[in-house]
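Note that one protein chain is taken out, while the other chains of the complex remain in position.
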Amino acid sequence: MLKQAKSCFAWLLGLSFTSQFALADDVKRWGVNMTQGVTDVSREIYGLHMDIFWWCVAIGVVVFGVMIYTMIAHRKANGAKAANFHESTTLEILWTVVPIIILVIMVIPATKTLIKVYDTSEPDLDVVVTGYQWKWKYEYLNQDVSFFSSLSTPQDEIYNRAPKGPNYLLEVDQELVIPTKQKVRFLITANDVIHAWWVPDLAVKKDAIPGFINESWTYVEEPGIYRGQCAELCGKDHGFMPIVVRAVPQAEFDAWMNKKREAAAAIAEAAKQTLTFDELYAQGEAVYQKHCAACHQADGKGIPPTFPAIAGSPIANGDMRAHIDRVLNGGQGMPPFGEQLTPVESAAVITFQRNAFGNNTGSELQPIDIVNFKQGL
Amino acid sequence: MAHGPAKGITRWLYTTNHKDIGSMYLWFSFLMFLLGGVFALVIRAELFEPGLQIVEPEFFNQMTTMHGLVMVFGAVMPAFVGLANWMVPMMIGAPDMALPRMNNWSFWILPFAFAMLASTLFMEGGAPNFGWTFYAPLSTTYAPPSVTFFIFAVHIMGASSIMGAINIIATILNMRAPGMTLMKMPLFVWTWLITAYLLIAVMPVLAGVVTMMLMDIHFGTSFFSAAGGGDPVLFQHVFWFFGHPEVYIMILPAFGVVSAIIPTFARKPLFGYASMVYATASIAFLSFIVWAHHMFTVGMPIAGELFFMYATMLIAVPTGVKVFNWVTTMFKGSMTFETPMLFSVAFVILFTIGGFSGLMLAIAPADFQYHDTYFVVAHFHYVLVPGAIFSITAGVYYWLPKWCGNMYDETMGKMHFWMAFIGLNLTFFPMHFAGLAGMPRRIPDYNMMFADWNMISSVGAFLFGAAQLLFLYNVIATIVSGKKATDRVWEGSHGLEWTVPSPAPYHTFSTPPEVK
């Protein structure tokens, strides 16, 4: 019994001691405590967390201390005789009032912090964050820049066929870039199911509810890369939709935005070109392996019944418009790729699907067809 | 006694006897505990190290969901109903439950309901994969077809719970022996009275929310779809209006069990009986106005956020009263540490630790960092495993001699305790760290920085599982070939149940006993 109580106590003490080292980078592997983060709010929250933790430790020391004492001192084996008291109004009042006082002490700073977190007014920059199964879309409101961000860890690492990198599962193809020393407001929503956008270092965690906009904000002082994950069960790949935020000084941010705009213009421009069949096929194969193979498999055989085969698929061998529609707009369980792939990529992957895996329609598709389709032509 | 049990299988199928039904509930619950435990072991095996080794993400989600559902609805709730069936009539001097036939119905719905739920594992598209909290629209528009079976399974197990609860209330309010006033009832009876009230109040709400799901999925309604004017968050409000009282449904009877055991082995009356009763009632009341502490991150208006934070924190006060009362009961007692007492003492300590982390979660801004991480998983396993499960185990050891007339093997009992105690702390304590370091829950794979804690957790889980096999063996050995137990069983025991022979006769009281 004694041992048991002791071990409990040791756990508690262990927690408090080790937490002192948690901040040092080199013990990251044995991370034991919440990050202090890089914003005012995140540090306040860390403070609240430590305050309430120490209160709990203190109460625990008293309660478990008395328990351990009595378990040693009042054993029958040691000849203890049982007393017979069973009531004391004074005690009852005391241990009702003292906890209430402690709670009030805690609640005041908590309320203050909460009010701060909720103050989303007067942002310098608005980013619309939309959760999709299983990627994020970032749109800089009224800035003509938007893109998708999805997991970039290769399947081989996940299935233990290749060694895992340090940012295993916490790396994306396109990071969200924000300026430092600016109030950035996140307008968070979702396209399908509920997700939650969480970056521990910013202490921002907000559910992405389809059909509603939730607001949150951050003000990052130091440039850096901050990683997080989707924090609401959203289906099969919930564990595989990370978030990476890169905070950079304003000037760098502006330059980045310009590059993004140019890239968007280039994509629009590229959509006007005409490609040869071989170009389309080759590029299509690359797109397929990157975006489609996870479900439809590299050999095009799929995983029926959940993920249909492309090889011999009635759609990939049938009406072209139906095929375009399925790829751009998705279907039951098939995500929409219309916004994620450029017209060139879409045209390429569809051409590829219609001519690979033994499919032999011979048909090809030009980027402009995709642009027209999107405009309802 | 006029007649004993009938022979053969029909004894169990047709029985109206509270002891038979209690036993069936307890065995069923143990079976479900093993099933839910196997699901947990699949989870822990996959999480043993980073990368996908054993199961695919899709199946992992089914395991998480089924584990939660089976443990909550299949293991813990029926176990407490089983204890209530056995003990409440004996403790208040009643011949049986108030409505014995309905009692049998309540039980026999359960095997059917869980067979239906388990069968979804073999259906096309797989079992429910949206978590035991089944948030819409993942559980509606995006759910596998088996969700329909899940919904109906929940409906009938809800009906079972409601009938069970009505029966317990009617028994307690109507069947007490003369002289057994309300404030003389053992605390186990009190806590169950209040639990039953909670059950009747919230199980219909659960039925309501799954009905809304059914309508949204198959009949085109818009409860949880913003396009039609509804709101996915509405689902969460209705669910947690049920869900939070539900977690107290799983702990209040545990308080009752522990309040019976500690005085026995401290050989000293329970300290603060009346305040225990009032504290239980306060917890029950508060449990109705704190539900949205599970939803701090959904984007509620700040007023709601604050209200639910304050109300939640208040629950620490009546719960604290209970903890302090137990400690004071032990104080200046004359204590021995047989297996039931070991489990009860561990209950007090570890439940309190779970309560502390609950209080941390209640701080809304801090919950923004804790929510949906392993810190939450650590919290609720501390209140559920060394909370609910330990108290049930303690209760079984404590009353088993009364049930079957034989004494269990004390050495094996102690071994079970220490294995369970160590296994459990190994499993669940590191989850606090993993969660604080940023590991989300419900994920089949994770970054290496969480690897070490997860490995320890997984080892602990298998140790804890092995301990349960020892328990099973010990219980069966006791029933088959234990030493004969005395009527009193424990030196310090008090109450009507200890005045009847061991094993308790098939019909305990044919005439009302005398209550002093």
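Order of writing sets the chain letters: A and B. Residues in each chain are counted from 1.
Keep in mind that, in the parts below, contacts are C-beta pairs under 8 Å (C-beta built on N, C-alpha and C of every residue); 3 or more make two chains touch, one makes a residue touch a chain.
To be clear about the criterion, contacts and distances are computed from a predicted model.
Remark: of the listed names "Aspartate carbamoyltransferase", "Beta-ketoacyl-[acyl-carrier-protein] synthase III", "Dihydroorotase" or "cytochrome-c oxidase", the one matching the undisplayed chain in UniProt is "cytochrome-c oxidase".
Within the full complex, the residue among B:Val55, B:Met102, B:Val459 or B:Val515 touching the omitted chain is B:Met102. Here one chain is not drawn; of B:Leu52, B:Leu121, B:Ile289 or B:Ile302, the residue touching it is B:Ile302. Interface note: of B:Trp27, B:Trp132, B:Phe149 or B:Trp418, the residue touching the hidden chain in the full complex is B:Phe149. Of the candidate positions B:Met212, B:Val383 or B:Val396, contact with the unshown chain belongs to B:Met212. The chain that is not drawn here is touched, among residues B:Leu26, B:Met91 or B:Ile162, by B:Ile162. Chain B meets the missing chain through residues 2-3, 6, 10-11, 13-16, 94-96, 98-102, 104-105, 108-109, 111-113, 116, 145, 148-149, 151-153, 155-156, 159, 162, 165-167, 169-171, 173-175, 200-205, 207-209, 212, 214-215, 218-223, 225-231, 233-234, 237-238, 241, 299, 301-302, 507, 509-512.
Contact between chain A and the absent chain runs through residues 118, 120, 128, 141, 187, 189, 211-215.
The criterion applied here is as follows: only the chains that are shown with their structure count from here on.
The geometric centre of chain A is 32 Å away from that of chain B, both derived from CA atoms. Interface residues of chain B, counted against chain A in their complex, comprise 50-53, 57-58, 61, 124-125, 129-131, 135, 137-138, 141-142, 225-227, 231-233, 266-275, 297-299, 302, 305-306, 309-310, 313-314, 316-317, 320-321, 323-324, 327-337, 342, 345-346, 348-350, 352-353, 356-357, 359-360, 363-366, 368-369, 371-373, 418, 421, 425, 429, 432-434, 436-438, 440, 442-453. Listing the residues of chain A that touch chain B in their complex gives 1, 4-5, 7-8, 11-12, 15, 28-35, 44-45, 48-49, 52-53, 56, 59-60, 63-64, 66-67, 70-71, 74-77, 80-88, 91-92, 95-96, 99-100, 103, 106-107, 110-111, 113-115, 117-118, 133, 157-160, 164, 166-170, 192-194, 196, 198, 200, 203-207, 209-212, 214-215, 228-240, 305-306.
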